[in-house]
Structures are given as C-alpha cells and as structure tokens.
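Just one protein chain is left out here, and the rest sit where they should.
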Amino acid sequence: MTDIAATNEKVRKSWKDIDLRAVAPFVALALLLVLGAFANPNFLSIDNLLNVATRSAFIAIIAVGATFVIAAGGLDLSVGSMVAFVASLAILFMNSGAIADSSIMLATALGLTIAMGAACGLANGLITTAWRIEPFIATLGTMGIYRGLTTWLSQGGAITLREPEIQTLYRPAYFGSVLGVPVPIIAILVTAAIGAFVLHRTRYGRHVLAVGSNEDVARYSGIPVERVRTITYIIQGLCVAVACLLYIPRLGSTSATTGLMWELQAITAVVIGGTALRGGVGRIWGTVCGAFILEIVGNIMLLSNFISEYLIVAIQGAIIIIAMLVQRSLVRKS
Amino acid sequence: MTDIAATNEKVRKSWKDIDLRAVAPFVALALLLVLGAFANPNFLSIDNLLNVATRSAFIAIIAVGATFVIAAGGLDLSVGSMVAFVASLAILFMNSGAIADSSIMLATALGLTIAMGAACGLANGLITTAWRIEPFIATLGTMGIYRGLTTWLSQGGAITLREPEIQTLYRPAYFGSVLGVPVPIIAILVTAAIGAFVLHRTRYGRHVLAVGSNEDVARYSGIPVERVRTITYIIQGLCVAVACLLYIPRLGSTSATTGLMWELQAITAVVIGGTALRGGVGRIWGTVCGAFILEIVGNIMLLSNFISEYLIVAIQGAIIIIAMLVQRSLVRKS
Amino acid sequence: DKKVTIGVSIPAADHGWTAGVVYHAERTAKLLMEEHPGLNVIVKTSPDPASQANALQDLAIQGIDALVILPSDPDPLVNAIKEVKDKGTFVTLVDRAPSNNDNSVRDLYVAGNNPALGAVAGQYIKDNTPDAEVVVIRGLPIPIDQQRQDGFDKAIEGSNVKVLEKQFGNWNRDDAFKVMQDYLTKYPKIDVVWCQDDDMAVGVLQAIEQAKRTDIQYVIAGAGSKDMIKKVMDGDKLIPVDVLYPPAMVGTAMELTAAGFYDQVPVRGEYILDATLITKDNAESFYFPDSPF
Partner (left out) sequence: MSPSVDLAPEKTGMPLLEAVGLSKSFGPVEVLKEVSLGVNPGEVHAIIGENGAGKSTLMKLLSGHLQPTRGEMRIGGETVALTGPVDAERRGIVLVHQEILLAPDLTVAQNVYLGRELRKGLTVDDRAMNAGARQAVRDLGADIDPQVVVGRLSIAQRQLVQIARVLLVPHHVVIFDEPTASLTPIETEALLKVIAAIRAKGVGVFYISHRLPEVKEIADKVSVLRDGRLVASHPASTLEPVDMARLMVGRDVAKLYPDRHAEATREAVLEVEDFSVPGFAQNASFTLRKGEILGFAGLVGAGRTELMEGIVGLRPGRGGLRVNGAAAHFPNVDASLKAGIAYLSEDRKGKGLLLAEELSINLTLASLHKFQRGLQIDRARERAALNKAIGEFDIRAGRKDMLAGQLSGGNQQKLLLAKMMMTDPGIIIIDEPTRGIDIGTKQQIYKFIAELAAEGRSIIVVSSEMQELIGICDRIVVMRAGHVVGEVSGEHMNENEIVVLATGVKSAEAA
C-alpha cells in the first residue's frame, strides 16, 4: 500500500520536476513584469504590453525556427541577414510592377517571400549536411553572403516599397488587429502552435529530437539524419520568411543594417527558453517566452528613469544573467 | 601473425589520417596565397605578407585563448567587448598621471592590463561554472556588461592615450621589430607556442581536453572540472590582455565600438583551425592559421580591384565556406 | 598626363549615410578618372577602425600618392594615418577629426561639421518652439555622435527647451522604432523629436503614426537623404526641415585632392562644409533621386 502511494507521489513529483523546467522561463518573465511595474507605472498598461509583444514578433518567430535547428544539433547564424535579403528581394519584386493588379501582386509577393525563405534555408541545410561543414562556419559564410547580396541589391542604401496602393493593402499585416489583438501577436501564436505541434506531436519532430540527442542512434534507427537536419534549416527559412512578411509592412523598407545581430537574439531567446545548445531538447513555448524576455528587458530599460543611457547595454547583460540564475535556482531547488 | 600485421597497418593509416586533419588548414592557407598572387602582384611581397601577419595578431592571440575555452567545451562571446573594456581602463590609467615617471607608468599599466584581463576572464569563468549558466548566455551577458561599461567610461566618446612620452615609449610594442620580424608576429608565435605547450604537453592541458571530451569521465578521474573550466576562461582573459597590449600602441584610442564582432572572428579562426565546437580537441597552431586565413581573405579583397565594394562581405563568406570545403575534401580523401 | 594614384578609404556601407558616402566616392572616382587619364583612384571600404587601419596599409602597399580618408572613428586611426603620411603621401582627412587634428596628421581637412549638425537642429527648435519638450534619439556611442549632441546641447543652453530623455538608436531604423515607441509610452506629451539621422527618422515616423499621437509637432533628423528631403519638399507637417550633412563631401575632398596634383593649386588647410538647414524653399537643390541615400 505504502509503496503504491509512494509511487504515485513520485510520479506527481517527477511531473512537477519536468514542469518546473519548462515553467522556469515563465517565472523569470513574471519577475521581470513585476520589476517593470516598479520601473514605470505605464509599463503594465495594455498598450505598452501589446507594443512589446508585437515587436518581439520578429525575433520570436525566427527563434521558433531556431529551436528546430538547435534541437537537431545545428546552428544558424545567417537568420539576420536572411531577413534582410529575403525582405529586400520581396520589396524589389513589389516595386518591379511586374503584375498590374495590386492584390494579385501582393499575394504573389507573399508567396515568393515564403519560397525564397525556404530556398535560403535549403541552401544553409545543404551546405552543412551535404558538404559536411560545421554549421557555425557554414552559416557564418552564408550570413556574409546574404548580407553582401543585400548591400549590393540596395547599392548600400535603402530599398523602399514604393507602390502606395500595395502599402495601403499591406499595412494591416503589421499594424492591424483582430478582436483587439495585433496581427503580429497572432502570427507569433500561430507559428509557435504549429511549431510545437510539429516538434512534439509528429514523427518528424520526434526525429529532430532523436538526431539532436544522438546522431548515431538516429542513424541506426533508420532515420535519414541528413534529411531531417536539412529540413530544420528549411523550417528556419520559412520562419524567417514569415518574419519578413511582418517586417516589410512595418517600415516599408530594408537596408544593409536590417536584421543585424538578430541571429544572436534568436539564439539567446532559444537558450533562455530552456533549449540546450547541444541539441536533443526543444521548447517552442519557452523560446517564445525567451523572445518576450529579451524585448521586455529593453523596454524596462527605456521606461525606467534611473539608468544612464551609456549603461543600458551593461544592465541588459546583467539582467539576462540574472534571469538565467532565477531559472537555475528554481530548477535546482525542485 | 597476420593479425598483428593488420593491426599495424591500421594504426599507420590512422596516423596519416590525424596528420592530414591537422595539416588541412595550412593547405587551405596555401591555396589562398596562390589565389592572392593572382589577385595582385604585390600580394606576395614580403611587406604585404608581414603586414597581414602583423595585423592578424589581435584575433590570433585572442583565438589562442578561445581554443582553450572551446576545447574544454565552453564558449566566450565576450572577448571583443573585453578588449574594449580592458584597453579603455589601461588608457585611462595611463592618462591619469598617477605615476610621474613614464617608464614606470607604462610598466605598471602593462601589469595592470594583464591583471584586468585575468579578472574579466575569471568573472566569465565563475559565472559559467559556479552559477552553472550556459556559457553562451553567461558570456553574452558579460559581453553586454563590458561593452556597456566601456561606453560609460568613454561617456559615448573616445578614450585616447594622451601622454606623448608614453606614446613614444610604447609605440615599438606594435610598430617595432626584432631582427626584421615585427613585434606582433613575435607575440603571436610566443603566445601560440606557450598555448600549444600548455595544451599538449602539460597535465593541465590534458585535463582541458578531457573535460571537453567527456565531463563525467573527467570528474570520475578526479579532475576538478569546474576549476579546469574556470582557468580556461582566465587564460582567455590573459590572451585578451596581451591583445590589448598590442592594440593600444596601434590604435591608441578606444570607443564603444572597439573590438566589435571580434568574438565571432576568434571563434571562426578556432573552427577553421580544426578545433570542434563541441570540445575535446584543440589545435593551437591550426587556430593561428585560421586567424591568418581570415586576415588574408580580407587582404585579398582589398588588394584585388575587380570586386564591387558592396559584394566584399558576400565573397568573404563564400571564401570561408570554400576554405572549409577544401579541408573537408582533403580529410575525407585520406 | 601625370600618373597619379589616389587611395580612398571610407567606412563600409553599413547604413544610409555611409552608403551615400560609398555612392559618392565611387561616382567621383569614375568622373575624376575620366577627366584625368593618368589618374587612378582606388576606393576601399572597411567596417571598423581596426580593419580600416589595415586597409590603409593595403593601400600603401599598392603605392599611392594621396590618401583620402573618411575615418569610421578618427582617434584610433591617427597612428595608421601618420604611418601613411610619414611615407610622404598627401593625406586628406574627411569629416571626422581626431582630438589632435593638425598638420602632423593630414595635409587637407574637408570637414563636415558635426557640432553644427546638432547646433542647427537645436537652434531651429529654440527658435520655432521655445518651450518644447524634446526627446532625443542618438546614434552610436562614438565621438561624432557626442559632438553632435554637444552642439545641440550648447545651442539650446539657457532656453526653455527641455530635453526629456536621450537614448541610442544605433543609427538603425528598427532600433529607433522601438525607442520611439517606448518614449511614446513613457511621455504623455512630446513636442519635438530630434533623431540625428534620417535613417532613424523612418522608424520614428512609423512609431508616431502607429500610436496615433497628435502632440508631436515635428521631427528633426539630419543628413539629407532623398526620402527626407522629398518629405520636406512635399511639405510634410512632421518633417518641416532637415539638416544637411552631405555624404557627397567625400567627393568634394577627392576633387580637391586631385586638383592639388593636376591644377597646381596648393590645397592645404581646412575646408569646413556647413550643416545647412534644408527647408521647403531650398530643398529642391539638395534632392538627388538617383542616389541610394
């Protein structure tokens, strides 16, 4: 009798354990919200929170893709410049006037953006898997390539969406809202929901985790390791494309600095969210939470009145470390 | 009998294999030299080659430290901002006029620089080991902290070495040469030689590789894993300090942008040199070769006059990928 | 015709203004080479001071008679420039001055006036909205940014213009968008935005539009990008003026340098280009629709 009771308790306890690990980033987020409320009374206003959530969309969506890549034991440093490249191509296409009707033009451009994202991701995937080059170097290389091509396309300047009709049509994709929820937030939720479904409920997702956990075991189990890895890069490319779809209507233009350092932010969001860089684990919702955390840290810095503008970067760094510390202590205590 | 013969053959084969792996970066370097000679006749001049080698000093020396960190399974993203921070402090100290005599002042400043480098490294090490925060996040945090402190020290401007006497005294540390060999090249060689000695010939080096290869095994073998890891970060800090010692006479001034992205370059040099990011392997001379490769790619870009300014970054990216491809094909063929 | 090689070292085209610099440098190089068959102009870009110091060495290796340099950050480049100058090369320094800006560093100085860029903006605000509450979006924490800020502060000194806050927008549209959004959250009333750079103004305008805030009277940016000049021309209420800080100055410097070799006019000393205030009346003459910037 005691035994069964004990076992039950154990099961419950172990559940708690797993939960805590997944919940830890959310606790850190909650603490930040409290901190923010102290920093500025406006912080907890709906408007501000919606703003922050909305603008975390780019990193959050890209980071969902990065979760796949990292869970499979890879890495993608090229996402920031990929945003610049894909968005630039999309704007150039929309400016080209190749299709007269604005809505058809827009629809085609959207489709093309998705296709280009997938193609860029495929390129990354093939370089790392078919040519067997360390993902770090491979994507550092393509990071340079995409960035350079963007600079070349823009001749160093900006590429700006010109057609006013398309602009009007397209604007709600970033600035619009559905039932009071801004479209970008919906985009985050939908992307993350799909990502979580694919990673945790489908066969492919299982394969991703297996490949990241132990490549040999995956290979011996008949999992096409290279294909699985390549597809994670394509998923990353698709996520970048979705981010581009939101990015273009926001400022309507790209330049050589678009997406600079976003790769670092995306990877940071993934790690803060509880996905280990060595692969084998993936937490999509944690990643989204990580992206929020990053954005909120910046927001609190700006809203608070105590901090010298010169020190902001330093304090951001410190907060990130402290946020991780909170998580660690939480998980260890359990 | 046949059995032993077979074993011997196997062993010999595996030795050749290992050699090729270590030699591969140098082959890539040689190919780049050939490419450079085609790009510009001046490329192979002694002057140019010495220049390139000289200026690879910062990255090469930092990357020697990074080899230790990475070989032990860690990562340090903060080195670029650490250069900015440590060099800024050193210049501020030299400007302070705390010590009247210039040579004593300089000597004290040099000592202080080394001490500060070690301290920054120690901080990184303790955050990752004592607090158990993923090195990626921990050093991303300190990267922000060091960078922010630099911005604050410089109040958004530049920190420039003022004392002309110290400048004159200090100048040869970068611009001088011994028997025709520029001091920075000597610094690279000495740092790398010490690094290679420590990593491959001492007990501590052995422990570094063991910790990176399999942490549990290292722990069971009585190796103080945390201490070994922490010390790799201190070594990294010392290397950064040495780079600072060369940086100050070269550029004489720091600002918030000093050393931006150097961490990426250092890690790239390490990986191109044949050290795997997962740890357990470390190739100091390969790393130095990797730093040369990076610098030579930039040099070829500058010396060749065919390439659009806008495309330089793209072509650099492509060359890095190709250099890795050359290495891979070499290793695989064997 | 005399054989002359001019090396031009400029920052990489990493945002709008520097892109304009690259554009004008390459355009002027082509024009000058057509004009003087013996002239060879080599334009090289570098992303940061350390690599620009390297680029100077590389140019020197190729053998140059003159160097035109727009330093990405002047102080760290002093030694490298001196190195070139000590070989007898004619040095033209453009835009950004090191702390010891004298003849030991350069022969000719073609200056954009960074303090003036700030001062003109400050003056305009003081004159037009004497009691304005202003938020400032700065660039990156490097000296030229500091000079602009100092110029601005000096101009509004003693007036009723009040600076609510200063933050860095990194000369980047996306970052400026975020900073502006947060300013709007933080301050219920903002009269004027000074954002130091046209690129960042793009983000600022979007943030204001999204928040549907009507309290902001206008935004002052700087540099003179074609998009912003167009807005001034069109009479955009939010962008009544722009402060000129022409990337074309690098072209001017190159022309002056070449003239020193071919026209026998001694060009030495300082040429300060003013930070002109672009208004609806004079905008037309600063509008180059073909420039990337």
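Observations, loosely collected:
Note that the chains are named A, B and C in the order they appear, and that numbering of residues resets to 1 at the start of each chain.
The definition used in the following text is that contacts are C-beta pairs under 8 Å (C-beta built on N, C-alpha and C of every residue); 3 or more make two chains touch, one makes a residue touch a chain.
Note that the coordinates shown come from a computational prediction; the quantities given were computed from them, not determined experimentally.
Every visible chain touched by the undisplayed chain in the complete complex is listed here: A, B. The missing chain lies against chain A, touching residues 3, 6-7, 9-11, 13-14, 197, 201-203, 206-207, 209-210, 213-214, 216-224, 280.
Take chain B: the residues that touch the chain left off the picture are 2-4, 6-7, 10-11, 13-15, 18, 197, 201-203, 206-207, 209-210, 212-214, 216-218, 220-223, 280-281.
Please note the rule applied: only the chains that are shown with their structure count from here on.
Separation between the centroids of chain A and chain B, computed from CA atoms only, is 30 Å.
Taking each chain's centre as the mean of its C-alpha atoms, chain A lies 34 Å from chain C. In chain C, the residues touching two or more other chains are 13, 22, 138, 141. Shown for chain A are the residues in touch with two or more other chains, namely 151, 155-156, 310, 312.
Across the complex, chain C meets chain A through its residues 13-16, 18-20, 22-23, 138, 141, 166-168, 171-174, 177-179, 181-183, 185-186, 199, 202-203, 206, 210, 225, 227, 291-293.
On the chain B side of its complex with chain A, the touching residues are 127, 131-134, 136-138, 140-149, 151-152, 155-156, 264, 267-268, 271-272, 276-278, 308-318, 320-321, 324-325, 328, 332. In the complex of the two chains, the chain A residues touching chain C come out as 40, 42-43, 45, 47-48, 51, 55, 151, 154-158, 160, 175, 250-251, 253, 255-258, 260, 298-299, 302-303, 309-310, 312.
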